[in-house]
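This is the structure, below, for whatever I ask next.
A protein chain is absent from this complex, but the other protein chains hold their places.
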Amino acid sequence: MPILETKGLEKRFGGIIATNHVSMTVETGARHALIGPNGAGKTTLINLLTGVLRPTAGTIILEGRDITALAPHQRVRRGMARTFQINQLFLDLTPLETIGLAVSERLGLGGDWWRFVGARNEVTREIAETVERFRLGDVMHKRTATLPYGKQRLLEIALAFACRPQLLLLDEPAAGVPEAERHELLATITTLPADVTVLLIEHDMDLVFSFADRISVLVNGGLFVEGSPEEVARDVRVKAVYLGEELDA
Amino acid sequence: MTPVAGEISSYLGRRARWSPLEIAFWIFAFATIWLFPGKHLILTETAILALFALSLDLILGYAGIISLGQAAFFGLAGYFSGLVAKYGLINDPALALIASGMVAAVLGFVTSFLVLRGSDLTRLMVTLGVALMLGEIANRFSNITGGADGLQGVNIAPIFGLFRFDLFGHTGYIYSLVVLFICFLIARRIVYSPFGLSLRALKGNSLRAAAIGMPVNRRLVAIYTVSAGMAGMAGALLTQTTAFCSLDVLSLERSADLLLVLIIGGTGYLYGGLIGAVIYKFLQDWIASLTPQYWQFWIGFVLVVIVLTGRERVEGWTAAVRAWIAGLGARFIARPARLRASSERH
Partner (left out) sequence: MLTILFDGVAYGMLLFVLACGLSVTLGLMNFINLAHGAFAMAGGYCTVVLVNWAHLPFALGLPLAFLVTALLGALLERTLYVHVYRRSHLDQVLFTLGLVFMSVAAVDYVMGSSQQFVVIPEALQGQFIVFGVGMSKYRLLIILICGLLTVGLQLIVAKSRFGSRLRAAVDDQRVARGLGINVGAVFTLTFAFGSGLAGLGGALGAEILGLDPSFPLKYMIYFLIVVTVGGTSSITGPFVASILLGVADVAGKYYVPKLGAFVIYVFMILVLIWRPQGLFARTTSR
């Protein structure tokens, strides 16, 4: 069963159609990449999937259940988490607190007002695991605002990962990361557990083609081409779209 | 447990523990009962103001909700406690205190939905509007509330039937201090809990908070309700310790003074309201002895000056002073040095 399915997903802003009848499927365990020229509507699609935007038409089905009407935080509980293209972090909190928060929320302890954070061993164990996986150990006590951009980006992904999603949506994870820090980031993404399905939006074609086992191309809000990396790389139309050439009729 | 997990566990455990400075603070606070026997009346006012400020710090400093209307909860509970005492509905003050707090909490719960949506301005408007509306109600129904003359004929029974309120305010002060301490304990638990952490997170970035599965609105409603309850208890304390309640408990001035207290003391670390209340009362006492009538002018002046100088700068100074005092405290009280992470609000 596919982990995610959209049927005829549409989003209009007045007269502008940002998402044009997108029907796509993401298989469980896949490394699925979503590419397309700027303005194609990739982030809009992610926003629709995560509930930040309400679709004007269409449905979204996660693990066989219709989540179209659910609020963002409810979708996270159903197993879908995302990262943002521009870091959305808690700047005044430390990475330790940030991850600790996500773990607590996931374990249903977010509303606990009596015990202190870290009173439960499973919480601290998980925080430690996540911190180590994402190489944040040396900065975990520093205020997020003071971290270098590469570390912040790692934290961005770590935070989504700490929600232990079945489906992880990464919105341009490599965006803005300086060359020197890219390696760490890419290593972290490629070593994500196999049981987490990843939907990746990226412009960096090296990352896309080395990481993905399936690619969807989005153009002007609609699904243009879909297939394996080899198929997409060979497709003349994709090249034309990216280079702005005229398409043959 | 891996070494990292162990380190994290002990760090978090240490953080939640009472620091020597905190313990010293409260020992001193309770010692004032015996150290300043002649000042119990003004100390009671200070304790009440501190509790009131604590309630605002919870929503302003931790959850980021700007409110000009805490006086609504303060005043509602103030009148409620006065009325139940006057008409003998609830005789024991402690019981009445809890009941008044709950009434205020209900109002907080009902109005919390108004502060969830909209911008800072909307929140200001709504909180201000609710407070002014209550003030208007209190004014109109002067046959119940006593209107501009205030609620008359309030007789407060002894606490638990044992501790009678006296003219010098001894019972009143001890009562207020104990209530303040209990509420502080609750607030402290909240702040170091996952719930408290979630508040700080949603204050900083509510979009991301929702994106990690946090039911943001539920948390806001919860803390707003708790804060309203505490503000209500402060109001009830005022009525019970002075056996009087008048319209100024619902006034804009009261909400504004509260903001000033928190600015002076600093927000987001719980002690800001307490310290700010003490400094504010000192200021008020001093200025009132110079120009009794135009206290309002000087309050306004201080507000303007603080904003022009820059609240962050003022907060920076108070933070520096706090750090210096904490440094002194650490030196004089022999305890192994604690891990001071930059995340600790000092």
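Note that the chains are named A and B in the order they appear, and that numbering of residues resets to 1 at the start of each chain.
Everything below uses one rule, namely that a residue touches a chain if its C-beta (ideal position, glycine included) is under 8 Å from a C-beta of that chain, and two chains touch if they have at least 3 such contacts.
These numbers come from a predicted model, not from an experiment.
Participant: List the shown chains that the missing chain touches in the full complex.
Facilitator: B
Participant: For a quick check of understanding: of B:A16, B:I137 or B:A157, which residue touches the chain that isn't displayed?
Facilitator: B:I137
Participant: Considering the whole complex, which of B:L12, B:L68 or B:A99 touches the chain not shown?
Facilitator: Answering carefully, the residue with contact to the hidden chain is B:L68.
Participant: With respect to the chain omitted from the figure, which of B:I98, B:L252 or B:I287 is a touching residue?
Facilitator: Of these options, the touching residue for the absent chain is B:L252.
Participant: Of the listed residues B:F28, B:F168, B:F297 or B:W324, which contacts the missing chain in the full complex?
Facilitator: B:F297
Participant: List the chain B residues touching the unshown chain?
Facilitator: These residues of chain B touch the chain that is not shown: 66, 68, 113-114, 117-122, 124-126, 128-130, 132-133, 136-137, 140, 252-253, 256, 259-260, 263, 293-294, 296-297, 299-304, 306-308, 311.
Going forward, only the chains that are shown with their structure count from here on.
Participant: Can you check how far apart chain A and chain B are, centre to centre, with Cα atoms defining each centre and the answer in Å?
Facilitator: 41
Participant: Flag every residue of chain A that touches chain B in the complex, lowest number first.
Facilitator: The touching residues are 50, 52, 71-73, 76-77, 81-82, 84, 88-94, 96-98, 100-102, 104-106, 109-119, 121, 124-125, 127-129, 131-132, 137, 140-143, 146, 159-160, 162-163.
Participant: Give the list of chain B residues in touch with chain A in this complex.
Facilitator: Against chain A, the touching part of chain B is residues 1-2, 4-5, 8-9, 11-13, 15-16, 189-190, 192-198, 200-201, 204-205, 207-216, 218-219, 222, 341-343.
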